[in-house]
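Read the structure below first, then the notes.
Note that one protein chain is taken out, while the other chains of the complex remain in position.
== chain A ==
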Amino acid sequence: MTSPIDIEGGGTSVVVDGEPGPETKGEAVKLDGRSPGQLMWLRFRRDRTGVISAYVVGFFFLVGLLAPLIAKLYGKNPYTVYADERPDLFDSAGVPVQPNGGIGGDFWFGLEPGNGYDVFTKLIYGIRTSLMISVAVTVAVVVTGILLGVAAGYLGGRTDYFIGRVIDFLLAFPAQLFFIASMPVVVSLFVSPRDETPTYVRVVALILVQWFLGWMGLGRILRGTALALREREFIEAAKVSGASPWRIIRKEILPNIVTPLLVQATYLLPNFVTAEAGLSFLGVGIVEPTPDWGQMFSKASTQLVMQNDITYMFFPGVSMIIFVVAFNLLGDSVRDAFDPKTAR
């Protein structure tokens, strides 16, 4: 990785006769080329904004992943109703006696007015829930986008026409409205309205609904990329040597769509995080007592919390802004690293 790129090494640099020794090895190592991926990684590492954003994003994922461990070390969990456990901390209306929701050594981010949940554990568990859902949606969208986009682009003709019209049709939907309207419908497909809805059903419904209207943009981009790649001569070269369409897609096209795929995925994920938060805020996503990022906003905007504990809003708000901004900056850096020629 440290050796300089030796582009015009053709035929002159290594003439080793006899003496296979450590020197030969060194030369061999030097002659290993850098893959486009390695070059991208080198460029990315030079981008300070990108690296810092990557650390921030990584930190959020780590927090989400290790939420149970952190909560254990911290000694609390998000489901404990402190209004019952420690009634001394609350007044008769259920508002923490201490200012700012009772922020202190025991409760770092304070307590939630009303039920008295611990805000810190609630936040990290909320991040965990939101990120899990968003990652699942992103994975589903990426898989769908690859399958349909590459199929449309590579096969062309009728397949392309059909998939293209489906994309047009779905893009015409007002997404946010559709989410709100269809969430209860999707949930009721799984559970009868009279029963208590299990959390996992809501999670699955959220993933399904967002996936259904989320894949078209990526699908279109990948269709375009596949369409452009199909006309390249290396595809014809593969055909001349008798490669099957499946092999061409797998070995020749897929490695070449990694660039737009990664760039788009880094833009999609923060969008899904905010969309999911929006749904939970509106009350059609994750509901109490399951902690969720967006649902904390909805809690913060209730009259009880608004009037008595304005700092409550601060924690989900600031953390989400940092996360979304960092992730979008990361997306920009990934794009810059992958194709340095396009100006922003």
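Descriptive notes on the structure:
Everything that follows uses one rule, which is that a contact is a pair of C-beta atoms (placed from the backbone, for glycine too) under 8 Å apart; a residue touches a chain by one contact, two chains touch by 3 or more; residues count from 1.
Please note the rule applied: contacts and distances are computed from a predicted model.
Selecting from "ATP synthase subunit a", "FecR family protein", "Dipeptide/oligopeptide/nickel ABC transporter ATP-binding protein" or "Sigma-70 family RNA polymerase sigma factor", the unshown chain of this assembly corresponds to "Dipeptide/oligopeptide/nickel ABC transporter ATP-binding protein" (UniProt protein name). When you scan A:P36, A:P198 or A:P289 for touch with the missing chain, the hit is A:P36. Shown as candidates are A:T49, A:S188 or A:S244; the residue that touches the absent chain is A:S244. Against the chain not displayed here, chain A makes contact via residues 5, 7-14, 27-28, 31-36, 232-234, 236-244, 247, 251-252, 255-256, 258.
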